Structures are given as structure tokens and as C-alpha cells.
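Dropping the structure in here first, questions after.
All protein chains but one are shown at their positions in the complex.
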Amino acid sequence: MTASRENSSSFRNHTLTVLAIVLLFLFLWWADGSMAEDLGLSFLPEGLNGYEVQILNLVAVYGILAISLNIIYGFTGMFSLGHAGFMAIGAYVSALCVLTPDQKEMMWIIDEILPSLAALHTPFWFSVILGGLVATVFALLIGIPVLRLGGDYLGIATLGFSEIIRVLIVNATPITNGSLGIKGIPCHTDLFTSFIWLLVVVFCTVRLLSSNFGNVLKAVRDDEIAAQVMGINVFHTKLFSFCLGAFLAGVGGALLGNLLTTIDPKMFTFLLTYNILMIVVAGGLGSISGSIIGSVIITVLLEWLRVVEEPLNLGFVEIPGIPGMRMVVFSVCLLVIILYRREGIMGMREITWDGIAAFLSRFGRKKENRA
Amino acid sequence: MSLELFLQHFFNALTLGSLYGLIAIGYTMVYGILRLINFAHGDILMLGAYFVFYGTTLFCLPWPVAVVVAILGSAGLGVLMDKIAYRPLRDAPRISALISAIAVSFFLESLAVVVFTGLPRPVHQPEWLVSIITIGGARLMPLTLLVPGVTAILVAALLYVVYHTKPGLAMQAISKDIETTRMLGVSVDKIIALAFAIGSALAAASGIMWALRYPQINPYMGVFPGFKAFIAAVFGGIGSIQGAVIGGLMLGFIEIMAVAFFPELSGYRDAFAFILLVVVLLVKPTGLFGEKQKEKI
Partner (left out) sequence: MSRKNIVELRNVTMRFGGVTAVSELTMDIPEGSIVGLIGPNGAGKTTVFNVITGFYRPTEGEVVFAGRGITGMDPHRICSLGMARTFQNIRLFYNETALENVMIGRHVRRSGHWWGAVLGLPGTVREERNIRESARQLLERIGLDAYADETASSLPYGAQRRLEIARALATEPKFLLLDEPAAGMNPQESLELMNFIRQIRDEFHLTILLIEHDMKVVMGVCEHIWVLEYGKLIAEGNADAIRSNPRVIEAYLGEDVNNVAD
């Protein structure tokens, strides 16, 4: 490929990326319902309803969480099941930061809140980053002893740590309000916030993973011994990836807490980790585009599956709703994916503008040939 | 602490440890052969308990018949689980089977929520098992003696099967070298199915006793005993049946005694096992009775 062609295709790619982002935000503006109002265009169809907006928000937050787990598992090959723990840390730290001192005084009934925490009050964006950072600190503490373990042992150990974090949250009532959880968190995660965070996370991880540092992570995933011979400090690399994943999980957890406005220890069980894991597996281990597609499909699927839980009236018979049924269908879907399409939707491939261009030109040629 | 109280704790620990041990056997057998953490193992325990519950309440079966049916049903489920979810993935990367196991576990739990509802259900305890008796000043239920007794019998029977019968020897051979054993004409799939059947039957047995001891069942009741029993299996040295039992007993004692001597730790009881796991894996990754395996470079 000549230099000029490379340049022109990179110009095209940048333009397309900017265009896509602009389109996304126009869509969000419309979905939010404020576009018609802001522009005074009454002919525009009304935006999405609150329920649909909530789903869209969840897609963005799950996207961040899926990427964070994919970094650890899909790109570095560490089977970590501790995600719910990091999310819990992020959510609690952020909640403690954004609540006003008065709210906190009122809510802590089992034990009084620590005075220093009660006084804490920070802007939302800062609380999210702080949530990520605290999760990173925990990841360091956990990672140093357990990342030397291989494969499935690491899975059990990290799962254990996430449960320990939950036990700590239940017991540390002066900090966390124990099993009562925290209610009335202001709903900071609106559509623009969640998607801006998603874009920033995608942008940064793509930058990192497409650099040689990304190759190094994959080297550790593919063959630790060969990686050592290449002068890669496998332990440091794993620790780095684990902490990065934990940071993003903390960020995702903070956004989730501010979206749902209520958090309690029961939310952050291994089932939450499984959910994220399944998004990553369905999308494709080692593919960022896969994680995003996975989070769209699975979040929408989970909501859509609520249909099977509702009573169905066929006119002559009425089938009563079966609560919990959607999880059964969901788990069967996952079983089918892992049995029949192990690599998930994307495998390790990524969707790129070059890929789309190549596909379109191939498609076009095929059409011409046929004609 | 008075001797009576200590004895009471001792028998409680023995009961809990036996239950962990019984569950751990299933993990260790499957892991020894397939190098797979069967995440759904704990859910078999839950199903075993539910089978007895519905057998006695819905179908009005006499209690012993219900127990036998539940154990056989769970064994069958174990085999089915292997056939559907694990056998197609024998040649796949190990982690795929692990995810499949998580999906199966997820499925069984969700199904249980749908079929049995998520509400915890009280379990009827037969009178003779729970009427308090006094031994050496300690007030005990016959149940706390029954559980270790049943466990001992089951473990003895299992050890006999594994060390003195053909399928048992084949099982050991497979865990050493699956390919060679296959070439020697052993039907590997059948032996693996047998391992699942035995492991599931033992899990169901412990599930039933678990429900008697802690008389409430719910669809997620198998999850934590499952995790902890796996840890017990690692502690004992994964792949070793004796190790699993001893690991289970030790875990039972650690959990009960730590809380008995330091009551302020009771909120953290569920954390002990995981801390133990990390310590064991760091200090002696092969566990107490495990064999060393090193990757060939």
C-alpha cells in the first residue's frame, strides 16, 4: 500500500468516525425527547419513553462493563469472576460521594455514618473516577497474591474475593449502611452522560489495545512461557490488565448506581458477574466491537424476554405469566452459544471502517458479476 | 468454654464438615478427570433437596422412598448434564467447558426459581432426628451424629468402588492419562458419566441432609456450599477423594470453631473459606494430598 493511499484511507476513517459519533448524539438528542423541544420542530416523532431510555442507558453501562471484563479475560486470558465486587466498590464510593451530608445522616439507621464520610460531597464525574480508583486499589491488593494462580483457580479465588467484598459491605455498616443499602442516589446517569463515558472508554481501550501494549496483553494470553522469553514481565502485565479492568468495572458500577438510584449488597452477587461474562462471551472474547454488540443484544434480549413472564391472552385461553422464565430462556441461549458458536458473535475480529469498506466493495463486485 | 459447649460445637463442625466433604468428592472426581470445575455441582445438591421435599409433600412418598428417588434422579441429572453440556466440549479449550458449566448452573437455578418459585420453603424434620438427646452433658440432635455416620459409610463404599472395582480403576487410569486409557479400549465416556453419576448422587445425599440440618430450601441454597466444597477439594488436593473428605472436615471445623471462639467474626463466616483458598493456593498449590503437575516447556 502506498503512503498516499494509507493517508487517504486514514482521513476517510477519521471522517467516518466523527460522522458516526455526530449521528449517535443526534439520535440520543432525539431519544431523550429534548430535540423536538429545543429546536421547536413539532413534526418530529416524540422521543423514546422512559423505559426505553432506561434500556439505552443500560446498554451503555453494560458496554463499559463488558469491555472491562474483556480486557481481563478476552485480551489477557485471566479467568476472573470478581467483577461484581469491583462494581460494588465503584457504586458505593460514588454513592457516598454524591449524596448530601443530610441525606446520609438520615439514611444510616443501623449505625451512624462516619463523620468524615458524611461530610464528603463531590461532583458526579469525580465520584465516578474515584470509584474506579478505589476499585483499582482493591484490585492491586487482590491481584498481587492471586494473579500467580492459573486458569480456573484464579476464577474461584476472584469469585471468592468479590463475595468477601460483599460480606464486608454488609458488615461495615458505618460506611455502607449494611444490608439496607443506599437509596435516593440522584439519577446522574442520563443518556448523554452514559454514552459519553462509553465513548471515552471505547476510545481509550481501542487506542491501548491497538498499540503494541495490546499485542503484549495478547501474547500473555496466548502463551505465557513464550511471552517471558520475549522479555515480557508476565506478572506485571497481568496485574496491569487486572487493575485496568477493575478501574473500568468501578466506573461502570458507579454509573450503574447513579442510574438505578438504589444500591444494596444483594445486587452485586456472582449473578451480576455471570451476566457480564455472558455478554463478553456472546460478543466474542477479545473483541471490543463484540462486547458492544453483545451488550446491545443481551440487554435488549433480556428486556424483550419479559414478554414470556407476562400473562398471554390468546382469546380462547389465557396463559398465566411465569415469573423468572426469562432467565431460563436466557441461560439456554448462553448454553447454545457456548456449545455451537464458542467464539461468540465476533470471535476476535473487530469491526473497522477498512473492514466495512472491503466488505462493501466485495459485495458490490459480486452484484456486478451477477448482473 | 465449657466442655459441653465445646462438644456441641465439635459435633456441629463434624456435621458441617461431613457435608462439605460429600459435596467436595463430586468436584474432585470430575476435576481429577476433566480438569473442569463443575459449577453446577452445587445446584445438584439443591435439586436433591427439592426432590425429597416434593416427593414427600406432593407425591406423598414415604420418606425413605423419596430419598432413594431423589438420589437416583440427581445421579441421572448429573449424567445428562455431562452429556449435553460438557461432552461436546471435550476437545474445546478448557475455559469453554467452564463457561458451559456456569451456564448450566445459571440454567438450573433459574429453572428452579420458575418451577419451585423463589420463596424459601420450610422442610419437615422427622421427629426422631431432631429430638434433643444428651451425651456427656452436651445437648445434641441425633441428626448431628447421623450425618457423619452416613458420610463415613458412603465414603467407605466409594473408596471400595474406586480402588477395588474395574470401573473405579478405569477412573483412576483416566485421571492419569485420558488418551492412553482410551487406546487401551476403555470406554472413556461411560466412565466419565459414571463419575458424574456418583458425584451427583453424593451431592444429592448431602443436599438432603443439608436440608434436614438447616431446614429451609431455596433455589440458591447450593451455591455457597458448592463454592466452599470446591475450596475444600482444593485444600485436600484436587483429584484425591480422601483429600476432599479431609479438606471438607477441616473447613467445617474452621468455620464453626472460629465463630465459636471469636463470636465477633460471625458476620464474616462466609469469607473464611475464600481466604483459606488463597492461602492454600499460595503456600501449597497442590493441597494436602495432591500430586504435582508441571507444565512442560
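Labels for the chains are A and B, by order of writing; each one numbers its residues from 1.
The working rule: a contact is a pair of C-beta atoms (placed from the backbone, for glycine too) under 8 Å apart; a residue touches a chain by one contact, two chains touch by 3 or more.
This one's a predicted model, so the numbers in the text were calculated from it and none came from an experiment.
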item: Options A:Ser9, A:Gln228 or A:Thr269, residue touching the unrepresented chain; value: A:Gln228
item: Full-complex contact with the absent chain, from A:Leu26, A:Cys204, A:Leu312 or A:Val336; value: A:Cys204
item: Contact residue for the chain not shown (choose from A:Tyr153, A:Phe240, A:Phe268 or A:Phe330); value: A:Phe240
item: For chain A, residues in touch with the removed chain; value: 204, 207-208, 211-213, 215-216, 218-219, 221-223, 225-234, 240, 286, 348
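Keep this in mind: only the chains that are shown with their structure count from here on.
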item: Whole-Å gap separating chain A and chain B, where each centre is the average of the chain's CA atoms; value: 34
item: Chain A-touching residues of chain B, taken from the complex the two chains share; value: 35-37, 85, 88-89, 92, 94-96, 98-100, 102-104, 106-107, 109-111, 113-114, 117-118, 223, 227, 230-231, 234, 267-268, 270-271, 273-275, 277-278, 281-282, 285, 295, 297
item: Complex interface listing, chain A residues touching chain B; value: 79, 145-146, 148-149, 151-153, 155-157, 159-161, 163-164, 167-168, 170-171, 225, 270-271, 274, 277-278, 281, 322-325, 327-328, 330-332, 334-335, 338-339, 342
